[in-house]
Structure formats: C-alpha cells, structure tokens
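All protein chains but one are shown at their positions in the complex.
Labels for the chains are A and B, by order of writing; each one numbers its residues from 1.
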Amino acid sequence: MSYLTIENLNLELGGKMILKDLNLSIEKGQLISLLGPSGCGKSTLLRGISGLNSIKSGKVMIDGRDITKLAPKKREVGMVFQSYALFPNLTVADNVAFGLAMKRIDKDTVSKKVAQILELVGLEDKAKSYPGELSGGQQQRVALARSIVVEPKVLLLDEPLSALDAQIRKQLRLELCRLQKKLGITMIFVTHDQEEAMAISDRIFVMHDGQIAQEGTPSQVYFHPSNEFVAGFIGNYNKLNKEQIEHLFGPLIEEGSTYALRPEAIEFTPQDDAVSVVGQIIERHILGNVVRCTVQTQYGTLWVDRMNQGQAVLNDLKDVTLFIRQEDVVTLHQ
Amino acid sequence: MKKMNRCIITLFVAFMCLPILVTLVYSFATEWGKSILPSGYTFKWYAQLYQDPQFIAAISRSLILTVVTLAAVLVILVPSIALVAIYLPKFDHLFKPIVLLPYAIPGVVLATGLMRTYTNGLVPLFAVLSGGLFIYSLPFMYQSVRSSLQEIDGTRLMEAAEMLGASKVYAFIRILLPNIKIGIMVGSLLTFSAFFGEFQLTNMILGGDFETIRIYMLRVMKVNGHLSSAVVMTYLILLVIISALIIKLTNMNRKRSSMMREEAAFKPIVKGSPAHELLNH
Partner (left out) sequence: MQQHWKRQAQACLLPLAAVLLLFLAVPLVIMIRQSFGDQNGDGFSFANFMQILSQPFYYDAFRNSFFISIYSALAGLILAMFVAAALARMNEKAQEKITLFINMTANFAGVPLAFAYIILLGNAGILTLILQHMGIPLQSFFNLYSWQGLALTYVYFQVPLGVLFLYPAFKGMDQRWGEAAALLGASHFSFWARIGIPHILPSVLGTFIILFANGMGTYETAYALVGGTVSLVTTRIASSVSGDIFAQPQIGSAMAVLFSILMIAVLLVNQYLLHLFRRDIK
C-alpha cells in the first residue's frame, strides 16, 4: 500500500518547468533515495513534497491524506537541510525541543523526549552546547534529532551529508540507515552520490531532467539500467553500439539504442559461452580495492575492473584477451 | 618594513588626533589669543556650559530626534529588509537600488526637495526632518542587516522553523531577530552617531527653531571659542560612551556566535559606515 503518492506533479520555479508530470509512490517505512546529477530536480521535488515550493498542478498524498494544498507545518512532514539550519541562538536541547514546543506539549514530556532522542544519536552530553560549538557531524545529528523527535510521517533529507568529510559521511550514513530501520520512519533522501544511495536505500529513484529515469532496488538499478542516462550515471558501464554487439554475438534478440557492459563482468580468463576479444592495456589505475584497466580493442576502449589482490601478473601484461558473456550485456533504450 | 608601516600609521593617527587635542586644550584654557600656548588652565568653561539651560535643551533635542527616528527605522526597516530578502526575492531588484539611492543624492538635494514640498505645513517639520534622516540611514542599515541575514542563512532558518510548526511571525521574533542582533546593533550604532551629530538637514529644515547639539555648537563657536570647545569635547565623549556601550553589548553576544558571524559584525563597520560619518559633513 502506497504511503506517499505523487500524481502528475508539475512544478515551476522562476518561470522554468522543473518537474514534469512526475509520478511516484513509496511504501511505509522505506528509505528511498532520489539520485541524480545537479539540476535534475531532486531537491525541488523534495521541497514540493514539503510544501516549501508550491506546485503548479498535480497531487501529493501521504497516508491517504491529500496534502497538496496544505501549508508545510500542517503536512506532518519533517525536513533536514543540507546546511542543517540549526538555530544558532538556541542550545542543542532547545533546538531539538523546538518542534515539540510548537505542538504545545508539556515541559516534562518535552524534556523526556529530547533526552531520549539525544541519547539515540549519541549527543546526550552536548545538550547545553550551542550549534556553533559542534562539529559538522554533530550538527547533522542534532538536525536529525530535531526533525525525528516530532515523529513526522515522512522525513525528507536534502543532501544531508554533502557538507561532511568523506570518512564522517560513510560513518553517518550507516548510522542514518540504522536509525531509520530502528524507528521505522519513512525517509526520502536526496543525493548525487550514487555510492551513498546504493549503500543505504531500499529503493532508488534515479532522476533526470525533472523526471524519474528509473526506479528500483539498488541491485535492480545497478545490474539492469533501463536507459542510457542511468547507465551513464550509475557505475562505470562500458557502452557498445548495435553494430559492435552484432559483430560479437551475431544477430540480436533485443533491440535497443545502446548496449551496456559492466567492467567487472569482463574476464581475462576463458569462460563458458563467452566470446573473446583481443586488446592492449593502455592504462592501469589502482582505485584502492579495485584495479581498473583501460583496454584498447577493435570495439573502442573498454574498462575492465578486477579486485585488487596485489597481482603482480597484471602489471606486466600488455596484450590481453578479454572474455565477454552475452548474458552480461544490458540492452538500453533512450 | 614593519617599522615603516608603524611609522606611517602613527603619523596618520597623530594627524587625526591633532585637531581634537587642540580643541581639548582650548576647552581648558583661560585665554589663548596670540600665543602658542594658552595663558592658563581652568574648568570654568565646562561649568558654565553645564549650567546653560540651552545646552541641556540642545542635547535633549538631539537625543529625542535620534531616538524617535532610530526607533522608526528599526521597527519599519528591519522587518522590511528581512521580508524582501527571504520571501520576496523578486522585489530585491527594485529594493536594492532604492535603498542605496541616498548614497547618490547629496543631503542638500533631499533637504531642498523636502523644504519645497512641506513648507506649507501639511506635515509637521519635525516629522519631515525625521523622515529625511530615516532616508539617509537606509543604505547602511540595509547593508548591516542584509549581510547579517546572509551570514546566518536566514531563509533556511525560517524554513526549518516553519517545517517544525512555527508561524512566520513567531519564527521571525524568536529565531531570526536574535541571530541578526549583531547586524542590527552595528547598524544602529552608526545610525545613532549620524543622527546625533546631524547638522545639514536640521539646519536647512528647521534651523534655529530646533537647536540640536551641532547647531548649538556653531552658534556658541561664533561667540566664545572656549565654550564651543567644551561643547565639542562633551559631545565626543558622549558619543564614545554610547559607542562603547553598544560594542560591549555586541561583545556579550559573541559567546554564542560562531566565527563567521564575528566577521559579519565588522564587515558592516568597514563597508557601511564611512559613507555616513564622513560623507556630507
């Protein structure tokens, strides 16, 4: 049963139509990512759901309730901003208590809830500090606590981790994931970092040019990109045209505009049902746990990824034979 | 190199202080006609000054004018600036040039316009003067408040407050205002000094009918230089005290602010102030 439904959403900003006829639906308790490059409309969609940007036409429903025409504070939706937007003149505890104070909840309940949530995010000793005294990661957790404590139906997060260092990002995104699972909050997470999206989401909505290019679980989106844009955005797909594919595998079963091939699917050793392609390694990059080889073949340059086991054997290799299975080729449409 | 820098700065400070020092000495001199140093020293000028009811009256008038106009500026201008900056960005294209217009219009021009419009007495001249001063405070109140708003990302704060259930008015008073307090105070400080020492508009619009401290200063200067010096020193000390007070208040708030906002506090002093204090005197 869909918890959040968006129907035929059109949103205009500054005279330009940013979101065009958008539809999506989300189940309760899921962590969804809106993934896409800058300018694809993902933040705008988020703000449309929150009510901070007004919609031109369409419908937004949460838990069976039509919230399209409601003011932000009536929507029972929470939002965590990229810049955290903590109130500098209030302590951490007062920041977190803000939403509860707005609901006119009595002081005792408020302190209890605030203490609970601060403990949950690991900041109980910072309750009396001011936002200016905290690190980026800590500020982020306060922003999270502040939005969660009012128990919103849906929590929106607008690139909440982009301002943080890489290490803290990885740490925090796992914490976020755990928190979400523990509390069962429905979350929509906006990011341009595909690794981030794949690491924590239940479903990913890849966005492009104001529309949803593809949606699915991380695996689905990664292993089966449906169009050129997604294949170009997710992972590091090799792209081949129809001629090249037919040359490799004979006449096609599926018609498409381009064909994609994962770099890790190409082998250096013979496989069953694989065609062979000769080539030369022209570049080699060590990306940590992956070695990426750029191989020049008659079909253009292909990337081939291998797990980095410290193989000295790859270092000297120049002329290689690649093995490609037809089942690894993904058909893409426009 | 450092030595030369210090030398230049010292010369500069000396150059600026010389007239002030001379005035100070003059205010304590019994007589200083034709010699390089005064013939004697005394407190009598100050005593005479503080017993002059017209002096007290002049200070009161300056204070009333300043406080009334400043209050109007704070109540009307600050919310307007915040409103345009956060909710009506399209207006900003119009707003900014209008607010900065007084920079381009010399004081005497506006005074002329005001005089020609209101000599018929439709609006009490005190209000006209106040209105003129209001207009002249626009550029740097605007700059102080605006840069403060930008430093704290006022738009985001209001949105966050709204998402958490606050009404716009509540959010403005409880969240926005406390965080732009520094910007407002800096702007007010400059505005206060400018209004308190205003001469041009007052002289043209009301002249002797409303003798503010500077007009009093000029009148006395023509009669008795020693008294006039005493007025000048008193006036300067008053201003220093008030400025120090405001700065102290500002510093007390520093505890809570992050580094960024401390910079914001001083940027307006550098950018916004010179115009008013030094311009059109």
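As a convention for this text, a contact is a pair of C-beta atoms (placed from the backbone, for glycine too) under 8 Å apart; a residue touches a chain by one contact, two chains touch by 3 or more.
Here the structure is a predicted model, which means the values were calculated and not measured.
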_If I consider the whole complex, including the chain that's not displayed, which of B:Ala47, B:Ala71 or B:Val109 touches that chain?_
B:Val109
*Per the definition of touch given earlier, which of B:Ala71, B:Ile173, B:Leu218 or B:Leu245 contacts the omitted chain?*
B:Leu218
*Since one chain has been left out of the picture, which residues of subunit B touch it in the full complex?*
1-2, 4-6, 8-9, 12-13, 15-20, 22-23, 26, 32-36, 72, 76-77, 79-80, 83-84, 87-88, 91, 98, 101-102, 104-118, 123, 128, 131-132, 134-135, 168, 190, 193, 197, 199-200, 203-204, 207, 214, 217-218, 221, 225, 228-229, 232, 235-236, 239-240, 243, 266, 269-270, 273-274, 277-281
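The working rule: only the chains that are shown with their structure count from here on.
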*asked:* Between subunit A and subunit B, what distance separates the C-alpha centroids? Give it in angstrom.
replied: 52
*asked:* If we count contacts the way the header does, which residues on subunit A are in touch with subunit B in the complex?
replied: 50, 52, 72-73, 77-79, 81, 83, 85-90, 98-99, 102-103, 130-132, 146-147, 150
_subunit A contact footprint on subunit B (complex, rising order)_ = 152-153, 156-157, 159-167, 175, 178-179, 256-259, 261
